[in-house]
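A protein chain is absent from this complex, but the other protein chains hold their places.
Let's look at subunit A:
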Amino acid sequence: MKKRQFCIERFKNRVVVDSNYAEKTWKILEDAIHDIYNHNACDPTFDELSRNAYNMVLHRFGEKLYTGLEKTMTSHLKQISQSIESAQGESFLEELNRKWVDHNKALGKIRDILMYMDRTFVPSNHKTPVHELGMNLWRDVVIHSNKTKTRLRDTLLDLVLRERNGEVISRGLMRNLLKMLMDLGSSVYQKDFEDRFLEASEIFYSCESEKFIKSCDCEDYLKKVESCLNIEKERASHYLDSSSESKIISVVEKKMIENHRHTLIDMNKSVLVNMLRGDKYEDLERMFNMFRRVHSGLTIIKDVMTSFIRDTGKQLIMDPERLKNPVDFVQCLLVLKDKYDKVITLAFANDKSFQNALNSAFEYFINLSARSPEFISLFVDDKLRREIKGVGEEDVETVLDKVMMLFRYLQEKDVFEKYYKQHLAKRLLSWKTVSDEAERSLIFKLKTECGYQFTSKLEDSPTLSVQVLTTGSWPTQPSPQCNLPSEIRGLCEKFRNYYLGSHSGRRLTWQANMGNADLKATFGKGQKHELNVSTYQMCVLMLFNNADRMTCKEIEQATAIPMSDLKRCLQSLALVKGKNVLRKELMSKDISEDDVFFFNEKFTSKLFKVKIGTVVAQRETEPENIETRQRVEEERKPQIETAIVRVMKSRRVLEHNNVIAEVTKQLQARFLPNPVVIKKQIESLIEREFLERDKVDRELYRYLA
């Protein structure tokens, strides 16, 4: 058996090779290349040419073929180069473009013909593939010819400049040529065009910016910058390579904004303020977008905005006229906040740092006035009292949410709580709330915010004239006792006995400052009316059963009602139109202690039942204010002390500064403790031997178990 070896059989049709063969075949191909370049029709068909090329490679004449190709192509390109070089003026670029298109077409055809060589001979001999060869030759022979190189670049740049100056240029031509450079390699694109393009742009925009910054005002300059950016963007998308877009944009930014940052800022400060004042959202947005591009540009805008808000707020808070009407004042605050919320949303892209700046500005100026907590509570009171028809639940909710936002800015939240409780109690007991729902909603919001025992229950009160309020669930207030008329006293005693009889172990205190009474009164001409009055008012009126005239002072002595409350009471009885059951001798608006009061015989009313309202929660007078504040200060002391003990108990040993810091942190949800008061409490604790100073380090405190 013959062993068969597996081998590749040689090509069967062995063609006889002779030295002329190569030469002849090459001549055919060479002519073909000429024809292609000269746009002549080729005599041999594509198939024939292709086969010839194939044969050459097959018979090991690939080298000759390749070299020949190179030479031929080169000589053609040289001719082309010359013709381009000699093109005049405008036609230079057009000629270049035309020849480039031709070259590409020719190259395509040549490559197709030489495809076999491209796929076999080329790789195995590490030659440059045909297409690439074509590109390289084009680059080296045509583009980088001495004359063409600079001329091309300069011409392109010149066109750009002309377009920048307003002329219309051939964008298509630009696009093609720049694409050509890109096709030749991105480094060619960069070296032969982009680098110089960017340089020239820098110079251009430096000049532009100088020109405009001198002649324009701020708003116009920004508009100009915006338009330049748009133009360049558009140009880039039309004929530059996409990689150039971001580069040219940053050139514009740098030259037009960054380099003039300081000038712009100075220009901008007053302009910005005017924009803010006038709600110029578009201008603000433009400025925002401009400055965004620049390092720390936004900080500048933010700072200007912050200090403007602070100043506006400060003026508002210090304005004595405003402060006379607290509700109005708080309304202004809300308006101010709304305004800036809008600015930040519409012009400043809802930027978080701007929102924070707004918040801190508000926090700053709201706490400049010690009366802010009181005023905000009065505002709430006003809103919750008003029986405004047609105001839906929703609107009340929105208002309350806004109030919560102001509440968050307050440092002295405990002071607010105090006033809130006072006002709430008055509202509830005189049935003057818009809705229980609204009250509950606000309480819930406050509780959520502080986690504190803001008032809890709203009890459905019975129609008894006595409301027994458990101290736990109602805001307690010191209840100034007053002298009840004897008729009432008897009844009160009876009630007390009854109540304590059935609920032993409790204490009953009459809250005389909040109560109601229905009095039957007969006036001069026999008119009978039923008057619905408060306890205090009742006490005052009953006095006139036994006297015709009394001075304010006398009334005070008889009823023991605190003077400030009494004055308000008398106001409501004597000075309110339609409700003046008493008459004051002097027709002045204020009540002085010597004023004389008479029972008003001439009182008339269309209604049988007359409700004499209590004068609404007033702004506190100066002395009341001081008193409330003192109470708050007093209440803070034990809180501070508890906080100190808590801190020291857990830390055992702690330095003075750290104690202050920890205690402040613990209390900051309620109020900002005064370090001096903290120090005082520490000393008190040292005296009472809860703490001691360390013997060696005097800044250290130690907890004594």
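Convention: a residue touches a chain if its C-beta (ideal position, glycine included) is under 8 Å from a C-beta of that chain, and two chains touch if they have at least 3 such contacts; residues count from 1.
We take it that contacts and distances are computed from a predicted model.
**Q** So one subunit is absent here. Using its UniProt record, which name fits best from "Isobutyryl-CoA dehydrogenase, mitochondrial", "Defective in cullin neddylation protein", "AP complex subunit sigma" or "Autophagy protein 5"?
**A** UniProt protein name of the non-displayed chain: "Defective in cullin neddylation protein".
**Q** Which residue, A:261, A:385 or A:656, contacts the hidden chain when the whole complex is considered?
**A** Once the missing chain is taken into account, the touching residue is A:656.
**Q** Touching the left-out chain: which of A:39, A:126, A:295 or A:698?
**A** A:698
**Q** Against the chain that's been left off, what residues of subunit A make contact? List them.
**A** 655-657, 675-676, 679-680, 683, 686-687, 693, 698-699, 701
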